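Apart from one protein chain that is not included, each protein chain of the complex appears where it belongs.
Naming follows writing order (A, B and C), and every chain is counted from residue 1.
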Amino acid sequence: MTKSKLNLDTDKIAKARELSKQITAPVQKYIEKHTTVAIERTTLRMMGADGVDSIGVPIPNMVVDQIGDHICYGAAKYYINALLKKGVTPEELNNEIANGLDLTKIDFVDFSYIEEKAQELVEAFATKVKANVAYRAEKINTYKEKENSPLLYLIVATGNIYEDVKQAQAAAKQGADIIAVIRTTGQSLLDFVPFGPTTEGFGGTYATQENFKIMRKALDETGEEIGKYIRLVNYCSGLCMPEIAVMGALERLDMMLNDSMYGILFRDINMYRTFVDQKFSRMINSFAGIVINSGEDNYLTTSDAVEKAYTVTASQFINERFAYESGLPARLMGLGHAFEMNPDIKNGFLLEMAQAQMASEIFPEAPLKYMPPTKYMTGDIFKGLAMNTLFNFIAKSTNQGILLLGMLTEAVHTPFMQDRFLAVANAKYVLNNMADFSDDIEFKKDGIMQTRAKVVLDETIEFLEEINKTDLFNAIESKMFAEVSRPKNGGKGLSGVAEKAQDYYNPFYTYLENELNIVKEGNKL
Amino acid sequence: MTKSKLNLDTDKIAKARELSKQITAPVQKYIEKHTTVAIERTTLRMMGADGVDSIGVPIPNMVVDQIGDHICYGAAKYYINALLKKGVTPEELNNEIANGLDLTKIDFVDFSYIEEKAQELVEAFATKVKANVAYRAEKINTYKEKENSPLLYLIVATGNIYEDVKQAQAAAKQGADIIAVIRTTGQSLLDFVPFGPTTEGFGGTYATQENFKIMRKALDETGEEIGKYIRLVNYCSGLCMPEIAVMGALERLDMMLNDSMYGILFRDINMYRTFVDQKFSRMINSFAGIVINSGEDNYLTTSDAVEKAYTVTASQFINERFAYESGLPARLMGLGHAFEMNPDIKNGFLLEMAQAQMASEIFPEAPLKYMPPTKYMTGDIFKGLAMNTLFNFIAKSTNQGILLLGMLTEAVHTPFMQDRFLAVANAKYVLNNMADFSDDIEFKKDGIMQTRAKVVLDETIEFLEEINKTDLFNAIESKMFAEVSRPKNGGKGLSGVAEKAQDYYNPFYTYLENELNIVKEGNKL
Amino acid sequence: MMIRPYGDTLNDGAVQMSFTLPVAHSAKADEAAILFGKKLGFKEVEVVHSNPLSDEFTFFVVYGKTEISIDYDKVVVEEVEKSLDFYGVNNFIKENIKRKIVVVGACSGTDAHTVGIDAIMNMKGFDQHYGLERYPMIEAFNLGAQVPNEDLIKKAIALKADAILISQIVTQKDVHIQNLTEFIELLEAEGLRSKMVVCAGGPRIGNKLALELGYDAGFGRGTYPENVASFIVEKMHERGVK
Partner (left out) sequence: MMIRPYGDTLNDGAVQMSFTLPVAHSAKADEAAILFGKKLGFKEVEVVHSNPLSDEFTFFVVYGKTEISIDYDKVVVEEVEKSLDFYGVNNFIKENIKRKIVVVGACSGTDAHTVGIDAIMNMKGFDQHYGLERYPMIEAFNLGAQVPNEDLIKKAIALKADAILISQIVTQKDVHIQNLTEFIELLEAEGLRSKMVVCAGGPRIGNKLALELGYDAGFGRGTYPENVASFIVEKMHERGVK
């Protein structure tokens, strides 16, 4: 560990953490009392519900639709009951559902059988996921020294999974450690997950379990060829947040974009829906050893990065707290931030460095996800390249964990294959050329950088205090984040939230709570 | 002034200076006893000898040829005698010489008349040059705050003075502070200065007085338009070193590439010739307030920049000493160095920064000239741009005086207009974005950078000690610099050196020695 | 006047290019890059750099010189080159239209990039240029992002819009063209096309393209609010709208 450069007041950091705890507490209470259609579909998927009917409706959606209001009891028992009553495998059951079988029309067996079968299904699920975790751990361990530090993260975004594969494999060969398959515009607002391999997306490719599988296989192959474990990323975000988490757990994804508030603020998804969904999604990610990437960078695409830097830091604290509450350890928290200041600012580099260093000192165990310049990128690709160079410089010298490589054509098009190559080449050059720079310098006491970090931390605390006063729901409504207002009962997906019945039953949720040692808000005192 | 970052041992620095003094002392003795055809031609030019005959031979060359061996008495008295005897102006005399007049065929007037006329000519020359110095000082002062820091130095190299003008004016408008007109390949080996405007050069344009005038005028115009004083650079180097100095003094050039050993090592010009010429050239530069740029960067185009870093530092000390001996103050010493390490070196950035910082701490008053990467530039213009970005970063953070901007197409062609623009834009972005970075950091005690600087300084002293032991002439012969051997009596131009007679007469040399307070080696003790 | 690119000498025709070819890196690949350059009309082509991107792709940096030139005098731009400023626009409306005009804008389809349309419409504006909401003579309604074409038209009718502004940022697979075309067709189907000034904008949208798609004008990167405001009011005046 490098010693502190910023000389931040540790009491203040503790204070911010305490405030976040207070801020998230009422939300946790709400979360515990509710389930959503997405959570139920997720639970169904964990048991093996999969596939689509003749018009493309996914089985989990069909089941949840059948259950309707009764999801307050949990969907699990309906599906398990059917399995038992019909004496079929999940695959067989899925077929029957596709052909019109209505699960609510089946009489219930004795609950003890359901519990017993649940045990078996939970185990089957857990075994699969644990095997994935073990496999990943072994590969990463074997190939450790080939990894870049920070890990180099590259996106593919052709819209066609097969083209994505080509580009991803090329990127991996060029030196990428992480490949993110960007998701098509609009998918986050779908209240179902499309099925099968897809070749038609705009600005990205549909997240489907089959696409995950195709890409996973391709990256494993290339990984073996070059002797490296290539991490795969997708989006655990939008109206299907937990469902995608479970698909990722099963297909051995390694990272997921997964933020506690992104959907609310940037996709106008209802806040209650989002908070409830994100918890379960994070429990799954945690169990599957998947690193989450939070989305603080998004604030800066609309707000000014200098003025609103504190919103980023505040959101990191909140994301951290929500993550802890979902059993996610710090080593899986890819908290986000970004290099988004106007390049014309005098000493902008120092402000960026202070911010990045601050994140790294406040969250020393978290593999921070550092996003490249996007907003101030223009068609001047040569200037863009220079900005990316300084960005890479800061990433290395502030010890970031995950380096999302900037594209010189950011303002022009989704990346060309050559753009990606140039980005990797640039990062490799910079990271190696100034490898130990950070260790070789100290920041001047009360200099520009120390002062800046102090100011931002103070502003963060002030902001968290305000939020705490009004409560998080009201804060979001009153435009305190990202300069947008999201009414509590507005946005998409609220109708998919249901209060849990007293005898709500979800063996997977319970299993994960135990596995992850999650103490319920209700049991805390 | 920023305080020391490297914590260098000041005794060692003093030691290196003392060694350089010892090293240059025997050379000074040699210099004092000799003159050269170039010095005599220079003296003639100072009196007004100019123009060419019908086949293009310059008047100063004709006169020196006529005088032959008698240049040991100095050419001045022949020219002055002719002026007096013929009662003509220099212009008229030049015409007569062009038409065949032989100065050695004219009887001498009484020497006191010559001395009196000399006084008048010296005064005329001095008045002109002083006016130039005053004009420059006033303009720089007026337009001070528009200057970049470091000053941005751009080259033009079309081979055609009129194209050069276009490109230079565009570069100035884009933000250049300094324009260097690169000289055509081969000119340094000509033992005469071409005449008139020229449009045919390879990789550069001929240095002629007319070309100087044309470019000076163009830059003055653009300067007035944009409210800035644009500095003009040329090459005071090669077999006509002092002649070009005087042309520059008359045409108000502001900087001159001028190194005490460059011609010897890189152009195979005889060492005695070079040492004698460089002294007079520097006296003129000093008098004209012209900043010299030494050529240490050239070592690194053939030697390895990591291994042979000490040769750069040693040469800086030697150049400094020679410059002092020519009456040149530190503020006019643009000592050279370069960013030429292999970009693949781990921590190469730190080594480069240590080297640049070291130069800046050892020569705090000198406006150091920092050269960009050239050797490791390739056709990969995108990588080249990244290297230039880090180079600009170091230039700013180590307080360099003169920043020679790197071209992304360095390995491809002499700069296109757009290449130059991209270079300025990059420098402006970097310099502004991390303006006060240097002030905001400290170097770790005994870290990589401090250690590196210490090692290089130690190696420098060791190297200077070796040179001192064998003497500079032998050191050059035995390949100690730039990995080339230059025999004492080898190379071009030795025949142009002559031992001064007892009554050698050069009123301009004497005038400058007095003006510049130069203590002769002979008078020192 | 015939013009061609300038590297370091007038008319040297020098151009820098970079591209990827779907072939393995080899001397043959370099040669292919040169031939491709020649086929584009370059006389001299140099591959100054090439390197593999994978076993099947190679990246090239190429410099070429061409004799191809264009006649600059014949270049026509249908661009609103001059523009009234904030005050000019308001005065123009007062004098010529004599009532407040209504402008409705959105980032339509699935496009969620609001920053561009906000720059044009919001109070605050962009780069020290006030947005349309601040114009006393304009009633501006910014519907935000991801607005379906049908909703946009409905809203425009309801608000009695004089002008509609559509922003399109995502252009991959020409999604913007599909979307912009659909909008115009819907508008025509409603018989409203001639009643409203309709402008498109976005970094990849040019005036030419917009005209081709049936819009009154298109606005690209670096547009300021007054540019489009000025176009709208002059167009309305030209059409005799009161």
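Definition applied: a residue touches a chain if its C-beta (ideal position, glycine included) is under 8 Å from a C-beta of that chain, and two chains touch if they have at least 3 such contacts.
Keep in mind the model is a prediction, meaning the values are calculated, not measured.
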Notebook entry, point to check: For the unseen chain, which displayed partners does it touch in the full complex?
Noted result: A, B, C
Margin query: In the whole complex, not just what's shown, which of B:F421, B:F443 or B:Y509 touches the removed chain?
Written below: B:F421
Notebook entry, point to check: Where the complex has a chain not shown, which of C:E31, C:D55, C:D151 or C:E212 is the residue touching it?
Noted result: C:E31
Next item on the list: Tell me which residue among B:G379, B:G401, B:G447 or B:G496 touches the hidden chain in the full complex.
Entry: B:G379
Notebook entry, point to check: With respect to the chain omitted from the figure, which of B:A16, B:V122, B:A309 or B:A411 is a touching residue?
Noted result: B:A411
Item checked: Absent-chain interface as seen on chain A, which is shown -> 157-158, 160, 163, 167, 378-382, 409, 411-418
Next item on the list: Name, in rising order, the residues on chain C that touch the hidden chain in the full complex.
Entry: 3-7, 10, 14-23, 26-28, 30-32, 35-36, 39-41, 46, 57, 66, 68-70, 72, 75-77, 79, 81, 204
Notebook entry, point to check: What chain B residues would touch the chain not displayed?
Noted result: 157, 159, 166, 169-170, 173-174, 185-186, 189, 202-203, 266-267, 301-302, 375, 378-379, 411, 413-414, 416-418, 421
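FYI, only the chains that are shown with their structure count from here on.
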Margin query: Can you work out the whole-Å distance between the CA centroids of chain A and chain C?
Written below: 34
Next item on the list: Report the inter-chain centroid distance for chain B and chain C in whole angstrom, where each centroid is the mean of the CA atoms.
Entry: 51
Check: Measuring from the mean C-alpha position of chain A to the mean C-alpha position of chain B, what distance in angstrom results?
Finding: 60
Note to self: Residues touching two or more other chains, restricted to chain B: which are they?
What the structure shows: 380, 382
Checklist line | Junction residues of chain C - those touching two or more other chains | finding: 18, 51
